Each structure stands twice: as C-alpha cells, then as structure tokens.
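Got a structure for you, written out below as structure tokens; questions coming shortly.
Of the protein chains in this complex, one is absent; all others appear in place.
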Amino acid sequence: MKTEKDKNNSRREFLIASTAITGGIVLSTFLNPFKSIAEAKSADSTKDTIKLNDKNVSLAKDAEKWWGFGFDIEKCIGCGTCAKACKEENNVPKEPFFFRTWIEQYTEKNDGTLKVQSPNGGIDGQTQAVPSEDIFKSYFVPKTCNHCSKSPCVQVCPVGATFVSPDGVVLVDEKYCIGCGYCVQACPYGCRYIHPEKEIADKCTLCYHRINKGLQPTCVEVCPTGARTHGNLRDKKSDLVKFLKEHNCHVLKPHLNTGSKLFYNGLSEEVR
Amino acid sequence: MGNFDQLYQALTKVDGFIYPNELELRWSVLITLYPYITGLVAGAFILASLNRVFNVKALKPTYEISLLAAFAFLCVATMPLISHLGQPQRFYEIMMTPHLTSAMAIFGFVYLWYLMAVLLLEIWFDYRVDFVIWSREKKGLLKLVYKILTLGVMDTSPKSVRTDNKLGYIITVIGIPSAFLLHGYVGFIFGSVKANPWWSSVLMPIIFLFSAMVSGIALVLFLYMIITYIRKQKLDMLCLDTIGKLLFYILILDFTLESLDQIHRIYEAGESFDIISLLMSKLFFSLTIMQVLMGTFIPLAILGFFQFHKPKEKIRKAAYFIISILVLVGIFFMRWNVVIGGQLFSKSFLGFTTYKIGLIGREGLIMSIVWIIVPFIILTFLLWFLPPWKKAHIEDK
Partner (left out) sequence: MPKQLTRLIIVFLIFISLFLVVRHFLVPESFYKFGHYRADALKDNEDHQVKYIDAAMCSACHTDIDSLKVSGPHKNINCQTCHGPGYLHVEDPSKNVLIKPTERAFCGKCHSLNAARACNIIKQQDIAQHNIDNKCVECHNPHQPQP
C-alpha cells in the first residue's frame, strides 16, 4: 500500500513532468516566428528559390515573376467567351450572380446620362439597349480581379486565408478560409463572392494552375481579338510590358491606392 | 436550384447597375446583431463603471444588474458572427493565426481581453466574499461550484474585502478605456473599409461608441424596471431619473456626432454623394422613421421635457419604460442602416440591390431572434446564480 507521502511524490512528479512538457511547447512556440528567418537564410544560399513540394516557387521581392493583366478596351467585342470559359475552367457556379470575370457594356448617351449593363456577366452576348441615335459613345469593359499589390482584401482577412503570392497573384486558401466575407466587403471592384457550395471566398486566381505550367490564363487563351494580355511585369520582353509600353494605360479607382496590376488601355473616366 | 430562388428574384429587382457579384448581401441581419450586442455590453459596462469610479450613488441599484447584463451579452456577442461564417468550425483560426492588419482578427483579442481581464475580474472581485459565504451555506454541487469560484481565497475579513474593492476599482479604471476600445473597435471594422463610402469614416468608431452607450444605458433601464417588477420591489425613482438624465445627455452627443457625419458627407459631396443621397431615401423607413424619429427625436423630446418639468411618478415610470424600448429599437435600426444600408448600393455607385430577410436558415429571422433571446436566458441564470440582492454587505463596515 502506498503511503500518503508516496502519493504526494507521484503527484508531484506528474506535475513536474506535465509542466516541463507544457513549458517546452510554450518555449518552442515563442521560437516559432524565428524559424522562418532561419529557413530563409538557408534558402538564400540556393539562389533565391526554395524548394516547395518539388516545385520551385520564387521568393517575394526578388522573384523573377510579378504577374499582371492588361485589357484593351478598344479591342474587346463583348462576346463573353472569357467569362463563360472561366466558369468552365474554374468550376464557378453557373448562376448569373457568381463571376470571376465578367464584361460590362458602358453606353454614354447624348443627353449626358450613362447606361451600364452586364446581363449574366455578358456570357450570352450583349445587345445594345440604347437606340443608336441616342448613343454618344459605347464600349465594353472586361472586369476581373485586379491582383492588387496593396490588396484591401488581403489586408482585412482575419486569418491569412487570402494572400499575395510571391509572384504577385492574389489567391485564396480554400482549406483555411473561414468564409466571413470581410474580403468581399473590402474589395472595391466587386471581384469576390462567397462560393455557394464551398462556403468560402472565391475569386480569380489568374489561372494560377495554368500560368505555372506555361499556359495562358483561360480568358486570355480564348479571347478572339487578343483584348486580354497577361504577363510578367519583371520581364522586359513579356507581352504585358510590351502592351504597357505601346499604350497609355490606366487602372481602376486609382485614388484608393490599391496597387492594382490590371491595366486598361482606353479606359474612360466614367468607368468604375 | 431551389436555394437560388431568392437571388433570382433579387435579380429582377436590381435598380440601375451593380457588379454581378454584389447581388447577394454578404453581411445580413446576423452581422447587424453583432455590433448591436457588443454595443449593449460596452454601454452597460460603462454605466456600471460610472457608478463605481465616479461614485454616482444614485446608480447603485443598477450596478450588479449592469455588470451581469454586460457579461450575459458578452457571452453571446461573437455568436452571430460565428454562426454567419461559411466555415464556422474554422473559427479558432482567428485566435491561432490572427492577421495583424485585419480589424476583425484583432477584435478577437480585444474581446478576450475585455471578457477575461475586465468583466470576469470585476465580477469576481465584486462577488468573491459572497462566493465564500454561499459555499458555506449551500449544499451539494452548488457548494462545490461556489467553492471553485473562490479560487481558494476563503478570507472574509473586512481587510480582504477592502483589498477586493481596491483591486476591483483598478479593474474598473482599466475597464472604461477597454469598453471604449471594444466598441470603438467594432466601429473600426466598418470605418476602415475604404471601398465603401457609407462606412469609411473616421467618425465611425466614435459614433459606434456613443450609440453603444445609449443602447447600453437603455438596456439597463429596461432590465432594472423589469427585474424590479418581477421581484415586486419598489422602483428607486432617483435612480431612474439619474439614468434618464444620463441617457438624455449621451443621446444628444450621439445624435450630434451622427448628424455631423452626414452633414460633412452632404457638404463635401464627393463622388459617392449621388448614390448616398439616393440610399438615404431608400432607407426612409429604417433611417428616418425608426432611427431618427422613433429612436432619437421622441426619446430626446420626452427626456428633455423631464429636465424642466417632472410629472407624476407613474407617468415618468411609464415614459422611461417606453423610452428604453424606443431607444433599444432605434439603435438596432442604426446598426441595420450601417450594415445593410452599406451593402445595398453598388461599389460602382451606379445602382442598388435589394435585401429581404428570410425566415429560416442560417441567416434568417429565427436565428437572429435566438441570439437576441439567449442573453436574456443567460442573464436569468446569472441572476439566480449570483443574486445581487442576496449579497453580503461586509464592505459597509
């Protein structure tokens, strides 16, 4: 039979042991933030790239890639093929209120008013609703995620489920998103929606699965007139850099200072 | 697809142009409840602190009620937020990997700080001696629970009570800025969204704070009258009048701030002005009628009248009761106008979507009524478990 003292002893041992385990874990948690520094150091030696799951993903600042989009409003014919193909490629719900990319038709009328429309995101084609004698000017504006470098949506994500990837693409972590919708509120361009089945935020990924395999994003691939360009802003010879050089480009809502990387040629001041 | 019926219907009611993704209002009535309930907490607590820190004796009968009400509502404060998430089971991530630039992530910590370091501590210091006494009187499980709650501090000497009071006082002093922080922070969650001109305003946290105080005071007024009625006790008229006066002043402040915000917006008339003036006419019922007329003007008029002339007690009692309800409803519509109103117009400033509250479902009416009722159930339990009227009065010695 154990004596009272023995009992006390074993209890004390248990206490000491559990405190030690807890303390160890707590300590290692404190050290955790420094782990990334240590790892980054060792990565430096392997020429700015870290091996991540057998794929070379480049590090942020000095990465060779910094993706962006260039849309040419003068070339867009509003056929909606991009929006349709995007939905097919990325399993976007077919309902007319979930889009990763869509096309708006702006019509400035002679009386100074503005008519904007985007029936089903333009997927079924667009028909001009304004009689031609009333039209002052009309044009299509394709829209998608601006892949902002100072993203308001990334800023407000409470858990870090959306982020700017090292190569400048704003992505959503499907397995980590809690679906709070704060990013939907914060996006000034209305590019995000909550996926009705997955219950998480969803948005354009610049076809991250394609551009990393050397393909073009789906919308760029299927565009019949080449109104969409995508490319690497750090590569002086890329399509996008050439596009920016040859055209006078603007971004949407520049006063919000979002660091948008979606550049428009022929953007009218009316477009928002 | 049946579950999209409502959205297809909304699609036919779109006014002007909206971005296609904007059709569905992401933050619905549950998110309206979240600042509302948090506001009640902050307001009730600030009232309790006034009593303690500034030693407003007339408010004494409401001290414990406001503390317990604050606690009851705080327990529920995050529930509307969590239950509205797409992935509620991942909620813990906000605490595990808080994104420091996100107002919502920091709110988790502000909330915890307020709950653990302020409210619970204040209640504990206030009730510790009673825990000891009750743990001696009661039997069985209840005895054990009270005993655990004493944390082993069984001293009931006047000296220990004095220590309790002193420490409790310090906590209250810390608590006031914390309560300000808690609700100012909720305002910041909206005020910091630069994409939305209806929300994006530096005044937002302050407006939220003062409307929180207004609603909290009204809540305590309401609860005090109800509880006293149920216990068949006599209402302390001095206390009621003092609360009424306080409510009057803070309501004026709140109304001034909100008007200032709107006047500034109208005078500046920036790019979003046109859409916002249209929005205000769309919100005629909830803004003009419910928030401004019922929730502000009528209470202000009655309370203002009472400052000059005091009618008979019976009339005053009835008036205070009605005012407390009017203000509570009015502030709810203030939150409604912020949260729902802010999503009705498109960020393209070219049109409006619509919102119709559903009855069932995760974001439906029933769910929100549940989250309004639960705090009252918790409060009833707390009043049974920690009855303020059975407290020992050792501190008087």
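By letter and in written order, the chains are A and B; residue numbering begins at 1 in each of them.
Quick note on the criterion: a residue touches a chain if its C-beta (ideal position, glycine included) is under 8 Å from a C-beta of that chain, and two chains touch if they have at least 3 such contacts.
From a predicted model like this one, the values you see are computed outputs, not experimental measurements.
S.K.: With respect to the chain omitted from the figure, which of B:V56, B:V145, B:L167 or B:I357 is a touching residue?
M.R.: Among B:V56, B:V145, B:L167 or B:I357, only B:L167 touches the chain that is not shown.
S.K.: Footprint of the hidden chain on chain A, which residues?
M.R.: 22-23, 25-26, 28-29, 32-33, 35-36, 39, 50, 52-53, 55, 57, 59-60, 74-75, 77-81, 85, 88-90, 105-107, 124-128, 130, 132, 135, 138-140, 160-166, 171-176, 205, 208-210, 212-213, 215, 218, 221-226
S.K.: When the complex is taken as a whole, what residues of chain B touch the one chain not shown?
M.R.: Counting over the whole complex, chain B touches the hidden chain at residues 92-93, 95-97, 99-100, 116, 121, 124-125, 128, 151-153, 155, 160, 163-164, 167.
FYI, only the chains that are shown with their structure count from here on.
S.K.: Whole-Å distance, chain A centre to chain B centre, using C-alpha means?
M.R.: 36
S.K.: In their complex, what parts of chain A are in touch with chain B?
M.R.: 95-99, 102, 104, 114-118, 120-121, 143, 152, 155-161, 176-182, 184-194, 196, 198-201, 256, 272
S.K.: Can you list the residues on chain B that touch chain A in the complex?
M.R.: 1, 3-4, 7-8, 11, 16-24, 26-27, 81, 84-88, 90-91, 93-94, 96-99, 101-105, 108, 189, 192-196, 343, 346-350
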